[in-house]
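The complex appears here without one of its protein chains, the remainder shown in place.
For subunit A:
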């Protein structure tokens, strides 16, 4: 699952607030949270990205995993 965009926005806001008083430990920790959430969002996106080849698309693969007997999913390895 991916973090919600609102959660990232909120984290950025928190970080900007906690850094108003200069570079402290809280400031660094707050920006670290932003980084962690952005990285998690980027990873989730990379995992869900559909391929440009329609037959290699993740949705097709998932469909075929569930319904291997459907005509569009049959592969004969002979």
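In the analysis below, a residue touches a chain if its C-beta (ideal position, glycine included) is under 8 Å from a C-beta of that chain, and two chains touch if they have at least 3 such contacts; residues count from 1.
Basically, contacts and distances are computed from a predicted model.
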Listed names "Trafficking protein particle complex subunit", "Translin", "Phosphoribulokinase" or "Proteasome subunit beta", with the criterion being the UniProt name of the chain not displayed: "Phosphoribulokinase"
In subunit A, positions touching the absent partner: 1-3, 5, 8-9, 12, 15-16, 19, 23-43, 45-46, 51, 78
